[in-house]
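Let's look at subunit A:
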Amino acid sequence: MSASLYSVAHSLVAIVLTAIGSVLPSPLRQGITNAGLITALGVIVFAAILLIASMLNTIVLIWFERKLLGRFMDRRGAMHVGFAGLLQNFADGLKLMRKNTFRPDEADGLGFYLGPTAYMVTSLILFGILPVSTGWNSGVLPLSLLLALVVFSFAPLFIFISAWSSNNKYSLMGGMRSAAQMIAYEVPLLLSVVAVVVVSGSFDLNTIVAQQQNYWYWGPLFLALLVFVAAMLAEMERIPFDLPEAEAELVEGWNTEYGGMLFAFFMLSDYVRALVGSFLVVLLFLGGWTMPSWVPSAATSFPLAGIVWFMVKVYVVFAVFVWIRASLPRVRTDQLLRVGWNRMIPLALLSVVLAAGVVMVKCLPIFGCLPNLGI
Partner candidate 1 sequence: MTALPAPPVPWPELLGEALVALEPMEGTSGRIRFRSADAERVFRAVHDAGFHHLTMIGGIDWVDHREVIYTLWSDAGKTYLFLSTDLPADHPTVATATRVWPSANWHEREAWEMVDIQFEGHPDLRHLLMPDGYEFHPLLRSFKLHEPEDLEVKVRHV
Partner candidate 2 sequence: MSEMWINMGPQHPMTHGLWNLRVQIDGELILDVDPEMGYLHRGIEKISEDRHYNEVVTLMDRTCYVAGMAWEHLYILGAEQALHLQPPERAEYIRTMSEEFQRIASHIMWYAAFVQDLGLMSPFLYGMRDRDLLLDLFQSYTGARMTYEYMRVGGVRNDLPHGFTDRARKVLDWLIERFQEYDQLCMGSDIFRRRCDGLGVLSARDCIDYGVTGPMLRSAGVARDLRKDRPYSAYDRVDFDVARATTADVTGRYLVRMEEMRQSVRILRQVLDWLDHHPGPVMAENLPRWLGAPYAPIGREGYLLKREYPKGVGFAAIEEPHGEAAVYVVNQGGEHPYRVKFRSPVYVNLSAARKYLVGYHVADIPPIMGSVDVCVGESDR
């Protein structure tokens, strides 16, 4: 797993530029094979590869949810476009691209376009921060976990901007609910992450994953995991916490006035956030890409093995989210907020205390005997 995506991109650019440079006269050749230029282009190519891979992943995730949800509901879901409906979401995306994008007369121009775009951008940044395997992120960020959570919590701001500038009562109500909900659940989310940080002693996701080689954190930090998953459901605005989009009373919530590509931005970003949420659960509690010891070393040394293993876990976690969506009704705003402030925060604090206790009595290795597939 030594080959990192960045080094691949870098060497790709280097090879191409050297090839071009070899046919050019010497001053140009030196200019084009400049190390700085290669690095810059390498970063861009790397970002493009990462973006495309992430988007494909997201679209497959949407397909996965639709099919799984269909099965939960005793039906089949999309199946006529492409094999088993795999191309359905591409069709949806292309169609939305072609749709007439417009702004209602009374909507505020700047906010109406800024909201979805910024929402999309902040969601996509997360892919650059979160490592999916060693070497598959942009480098070693010592505070990558903190940065990811900060970027993750930008969302209510942009949702509220777009909801407000839509100039629609349903959008406004959805936006207000969304802001209230996300702020309420930001606190337990961060506190449950603090528990992880206390145990691992690091904000670096690579370190956190590396420390889970022998025991996954879901054992010692079970309470934190529960709080984190519940808060993450609220952050992702999925049932049972999908109040901002509560279809029954708010039509489509804060994206009621959005159609065409802007709507596609919202939908895609929602799923990006769902994917990122699943990433975080796997990274923080389920051992990330650490391979089980029973896997033969030949398979382990395969460059993409870590990613595959990581994605399997991510999709299992996401399947649980879909399962929850298929079987729970929606809660009410006041109940949601009450649970958020009155129950989740004390529980999250308790989980921090428990984590501190676990560290103090140095009993972490005990949890190595829990079934975590990583031994």
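A word on the picks: all candidates are chains of the complex that A comes from, given by their letters.
Just so we're on the same page, a residue touches a chain if its C-beta (ideal position, glycine included) is under 8 Å from a C-beta of that chain, and two chains touch if they have at least 3 such contacts; residues count from 1.
Keep in mind the model is a prediction, meaning the values are calculated, not measured.
Here subunit A is displayed by itself, and among the listed chains 1 or 2 from the same complex, it touches 2.
Within the complex formed with candidate 2, the subunit A residues making contact are 69, 72-75, 169-170, 172-173, 176, 239-240, 242-243, 246-249, 251, 325-335.
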